[in-house]
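Not every chain is included here, but those present sit where they belong.
In this document, chain identifiers A and B correspond to the written order of the chains, with residue numbering beginning at 1 in each.
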Amino acid sequence: MGTDADDKPREACGVVAMRCINKDAATYIYYALRAIQHRGQEAAGIAVNSKGLIVKKGLGLVADVISSEDIEKLSGKVGIGHTYYSIKVSKPENIQPQFLKTGVGDIAIAHNGIIVNSGLLITKLKNEGKNFIIESEEEAIIMMLADAIRSTNDIPKSIKAVCKELIGSYAFTLMINDRVFAIRDPYGIRPLCLGKLPDGKGYVAASESVALDVLGAKFVRDVLPGEAVELTDDGFKSTNIAPSINRAHCFFEWVYFARADSVIDGLSVYDVRKRIGWRLAKEAPVVADVVVPIPDSGRAHAYGFSMGSNIKMLEGLMKNRYIHRTFIMPSQAARDISVREKINPVRAVVEGKRVVIVDDSIVRGTTMKRIVSMLRTNGGASEVHVRIGSPPLIAPCYLGIDMTNRDQFIAGGNKEIDEIRKEIGADTLAYISIDGLVEAITMDKDNLCLGCVSDEYPVSIPGERRRFQQTLANFE
Amino acid sequence: MGTDADDKPREACGVVAMRCINKDAATYIYYALRAIQHRGQEAAGIAVNSKGLIVKKGLGLVADVISSEDIEKLSGKVGIGHTYYSIKVSKPENIQPQFLKTGVGDIAIAHNGIIVNSGLLITKLKNEGKNFIIESEEEAIIMMLADAIRSTNDIPKSIKAVCKELIGSYAFTLMINDRVFAIRDPYGIRPLCLGKLPDGKGYVAASESVALDVLGAKFVRDVLPGEAVELTDDGFKSTNIAPSINRAHCFFEWVYFARADSVIDGLSVYDVRKRIGWRLAKEAPVVADVVVPIPDSGRAHAYGFSMGSNIKMLEGLMKNRYIHRTFIMPSQAARDISVREKINPVRAVVEGKRVVIVDDSIVRGTTMKRIVSMLRTNGGASEVHVRIGSPPLIAPCYLGIDMTNRDQFIAGGNKEIDEIRKEIGADTLAYISIDGLVEAITMDKDNLCLGCVSDEYPVSIPGERRRFQQTLANFE
């Protein structure tokens, strides 16, 4: 965990939108995307409008995809950008921003989230004579928008009409000719916030506030659930696109996905993690000598645990920062080693000690098992206690996190905590409770999506239970 | 600091040697090099002997240079490896291991350190009819070795004879046909340690103990100053190559260079840093609300400072882990931004707080100045106090660290601390004292190289003062 991306829930995307007074939109988008690069390292792209649409996108990190020459070509006052995580990305066509040249102009979109009913929408559109390159959610949204704008000749009204058809999570930025929008689903499942560049240089929307920070932009506010915000020369122009009775913010954003220095829907990610650690110390106390964070994912939780437990925290596990790329070695010698090279115990910290390790979550448990074993064998820890900053993950996510299979969870199938403890080899194991998590987030439980830990979902998903069936009947 | 490699003293190299019972030497070297990749990211290489010398080396990280196919080709029981830092590396010829096919066999070397008198040695060799590709220290050492072995037909005796000619710092691994050695200069300036693979699979030498850890190897001992150790099928065979009256371990290894989970010359790097922080809290106390480490370089020192001061430590600065590669943007907009994208304050931690930031060292001071300003402006800190885990850097290093110019130091030229404080904009600034540093390291002052903070050097360097002129007169 923490050190093994393969053993972590992975987030789908980061999005940005920009409206500037001069033609620097792509420069700002470039740096904003790099600030949220943790939301997707597989592909990236920038689209700007400057007497027509210009797009550069490709596989790789933002810095691999966008060159200095590209930035010069991408001259324009408005633009959107995207970072992508997907194992499906194998072809250039799939990378975002996606765009189409329509009868009402050029439309480009950068989307974070999953439209649960996209299959039906695509089929409907194809039956109506629409043609797709990759049959993506994004193509469908653009096509529906183009049709709606043709009918109504009113972009905000059209966005509202289209969003009414969408079931699922979405936080997307949209460029229609030289107009640019930031839109969030009625539950606010994925984050999206607004900022103002210094010296009146323009306005920005992005998935996380860190993207504003890097630009020197002032955080203005979050996009509201069910709101479409146009970035104008003077600021923001809001349209309510749906009644938002209750929210369903993905709790995992605070627990793991977002950068610790982001503020999401009014809550500091770092603070939430620290409070989770503090509560965890109260819910599941332990007699121990040292608190050791799993770098880097468990660090903030561990600070909190250290404060809550009055056990000193030290860095007892060191991460090798150069293991970006590896390959499968043919020999057994290599297989034994590759486990150890990502993380290494600091013997001076853990030897002979009762150690509490703290991380944000456990998915498969394989990495956690290795770390526990390594702390004992290589580090000489006398006891290893594991504390986890989220409740047991037991159900798939259909709304934007790459955990789509029930079989992958070590905690799946109503397994007893003690059974999991044995599997990972810990002396004790505790997860924070759902209620403890909710209190640490300091948000009403009804305003959080807890699908993956409760098996109840905020939107209707075929074959799954829905939490608030009465609400939004008219909308969805 | 800490986040800006351009503003840090940089170490030259990491070295590895391996002798295995089976032909997996290259696999072990590969992983060992990755574990010490922080000692040089510019180039890397592996040389093995298997009925002749096979070498693969190139520009880039170990994982960029050595492919799975290379490892298969590099089949052999003995080998050496190298990671390189140098701004001079522009040609394939310069990359190590360097090797020559000589009249006494194939000799390859992987070297960490600087031979102060290499220019004289090379001139002498050229006058004797020797021919160079790049006129490197390493070519010179190999040529001298070949001549000595031809005369004496005794490798250890030859190593001793050659080392007698070398003035400077060196920790190198050496492969002569199928024999492999680890050698350390009489002062032990650069680190080098020995380990034993599990299950009797072989023996290893490496710059840092973390390279042993990743292989699952047991740490056996450090190579002694002035010792040449042959790795044999049964263990280690030692030759004393020089009288070692006093040592001169580079203190910067503990303060910054080495990985925190390494143990160098018997001292845990993490522990030393923590003790430095603790002493710093006693030497230069401050009334503050929160201790914030500069990630990642100041983290262990900050833990110590937090303990020594009883001020809680929190992660008030977040580092963007994806900023490996950047390019010069043409616009002013870009220049303003690039400062901020590497590091970002966590407002929830520092807003309205009296903040102590802790780092290991200051070279130019430019990054520190930016961080102090950022904590006030973007983070809202009410006070910013700076504490540094090394004494002021005032003099060049001639023995392996890339600080060769007196002009680069913010603390150079007898500048008052208060002047530096004003330059970086801090409310207070304190460095640890030399004596405090020495006590934190827990080693006799006479056994440390303190050249860059004291302007006195352990070996004779033209134009510089030498500390112990009486010693080793016969040797050097």
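To be clear about the criterion, a residue touches a chain if its C-beta (ideal position, glycine included) is under 8 Å from a C-beta of that chain, and two chains touch if they have at least 3 such contacts.
Treat the numbers as computed from the prediction; the structure is a model and nothing was measured.
Within the whole complex of this structure, the shared sequence is present as 4 copies, and 2 of these are drawn in position.
One rule holds in what follows: only the chains that are shown with their structure count from here on.
Rotation angle for the C-alpha superposition of subunit A on subunit B: 180 degrees, rounded in steps of 5.
For subunit B in complex with subunit A, the residues that touch the partner chain are 24, 27-28, 30-31, 34-35, 37-38, 41, 61-64, 67-68, 71-72, 201, 210, 213-216, 259-261, 263, 268, 270-271, 274, 296, 299-300, 303, 307, 312-315, 318, 320-331, 333-334, 336-338, 340-341, 344-349, 378.
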